[in-house]
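Data first, discussion second: the structure below is written as structure tokens.
Missing here: one protein chain of the complex. Every other protein chain is in place.
Labels run A and B following the written order; every chain starts at residue 1.
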Amino acid sequence: MCLGVPGRVVRVEGSSALVDFFGVCRRVRLELVDEPVAPGDYILNHVGYAIRRIPEADIEGTLAMYEQLLHEAEGDLMAADVQGELKGTRE
Amino acid sequence: MSAQGLAELKFRDTHRASALAAALSRTVSEVGRAPVAVMHVCGSHEQAIARFGLRTRFPKDLHVIMGPGCPVCITDQPEVDEAVALARQGVRIVTYGDMVRVPGSAASLADAQSEGARVEVVYSIDQAIALAKTSDEPLVFFATGFETTAVATAAAIVAGLPANFFVLSAHKYIPPVMEIVAEMPDSKIEGFVAAGHAATITGWGIFEAFVARHHVPVVVAGFEPLDILAALVRLVELIRDRKWTVENMFPRCVTREGNLVAQRQLWQVFSPMGGRWRGIAHVPNGNLRLRDEWAHLDARRVFEIDLQKLWDDAPSLLAQQCVCGDIMSGLKNPGDCALFGAECQPDNPVGACMVSSEGTCRIWHEYGRQRAS
Partner (left out) sequence: MTVATLQKVAMKHGAGGRSMRRLIEKVFLEGTTGIAAAMDDGAVIPIGDRFLIFTTDSHVIHPLVFPGGDIGRLAIAGTVNDLAMMGATEPLGLTCGVILEEGFPVEELVRVQASMRTACGEAGTSVVAGDTKVMRRGEIDGLVINTSGVGIAARVIRDRGLRPGDDIIVTGTIGDHGMAVMAVRHDFNFGEPLCSDVAPLNGMIRAALAATPDGISAMKDPTRGGVASALHEMAGKSRVGIVLDEAAVPVRATVRAAADLLGIDPLLIANEGKALLGVRPDAVDAVLAALRAHPYGGEAAVIGRCVEDSPGTIVLETGFGRRLLSEPDGELLPRIC
């Protein structure tokens, strides 16, 4: 339910921060975020307010969770083919 | 990790998406009955599904239905009327873009604007505050959106607004309407996808009583294509295994308790009130209204809003044929509406669902029939 876009904090200035959204910088207010935010952190922005500090570990954790779902596709021939393809392209 | 990595590569990987789509197909067939119907309650989820063309990859036995999750669409006519009346009375109205064309009983804010009323569009309440500071005259911010947007309004109010800034709150709260939908006698919904950003605020814990009461699983999902596909796989697994639980598939943003700082400010400013959602009848605690301590900036209490002139016009025959209500409850889809794509189109909309960029009808019209051949 949102145009919630993640961005990286460049600078914190009192109750607002300058945030880099893939090269485009915007000022975002910090009154709603529930933990301290520092340059380099990622935040989720919604209508000009940061609503969440996104912990980096959770990004990897989310991907691991999706991989797990794919493991259970062992028995499915088509999914197994795609799995094989995936292994070949893993970063 | 680069900024690119955060979203672009990791959650939009087309190979992983294919694998998840295959897993979804397999899981749906394992449920052993067809169709399996699940509902999401978020305009942005529908936007993402439509934008990436995900429905063309869903198995045909899985029906992913959009429920009343478009905050613009469910803003009721009397609420729009209040804003239109104020605009016609000469008050400067500022609102989010999507609200401008939503029809009230007789007119939309866009209609009022073309007659000379001052209606301006902003992207954030901060921009509205900046506009208010350009003169002494009163400015009314027509505040729409669900809890994720309401917290921004709350934070701005708590931080202090200029004396000439007033708020007309049409904010809504989503969890109560999920109850309504789950209780509908015709409802065949077997599971819900909860909106990830709203849950960032409220936490996923609020759904625990819901799943226990209604015996349907709830999965909280993010908005990237992988997020949505993975959440659907998990939801269908829970349906298959008859597990009435809440699962969080958006841990990078959502926790069990949610954002307590935001919640505190939300309930400091707003209190939930029952009210009508457009087309859905009464939703207990579904509307967010300003608490008494903020009466001095509540447009409803400060201004005399004259609605009579608007209600003198009878509702049009077309409006009576509009089935937005059924569409938002998931009972019908736009194709079932006689007006869809004919008398009702984005440039001459009859119902709110065709106006908002998150309205089911608008999305279907824009992105095409959901199974583009």
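We take it that a contact is a pair of C-beta atoms (placed from the backbone, for glycine too) under 8 Å apart; a residue touches a chain by one contact, two chains touch by 3 or more.
Here the structure is a predicted model, which means the values were calculated and not measured.
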(request) Check the options B:Ser44, B:Ser169, B:Asn287 or B:Thr360 and report the residue that touches the missing chain. (result) B:Ser44
(request) Can you list, in ascending order, the subunit B residues touching the missing chain? (result) 12, 14, 17, 42-44, 50-57, 71, 96-98, 100, 110, 114, 121-123, 127, 144-146, 148-149, 197, 225, 346-348, 357-358, 365-369, 372
(message) For review purposes, identify every residue of subunit A that touches the missing chain, sorted by number.
(response) 1-5, 10, 20-27, 46-47
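Heads up, the rule we're going with is that only the chains that are shown with their structure count from here on.
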(request) With chain centres taken as the means of their Cα atoms, state the distance from subunit A to subunit B in Å. (result) 22
(request) Would you pull the subunit A residues touching subunit B in the complex into a rising list? (result) 1-4, 6-8, 15, 20-23, 29, 31-34, 42, 44, 46-49, 51-52, 54-56, 58-59, 61-63, 65-66, 69-70, 72-73, 75-76, 78-79, 82-83, 85-86, 89, 91
(request) Could you please specify the touching residues of subunit B with respect to subunit A in the complex? (result) 1, 3-11, 15-16, 18-20, 22-23, 25-26, 41-45, 69, 71, 96, 123-127, 145-146, 148-149, 151-152, 155, 158-159, 174, 195-198, 200-201, 222-223, 226-227, 230, 233-234, 249-253, 259-262, 265
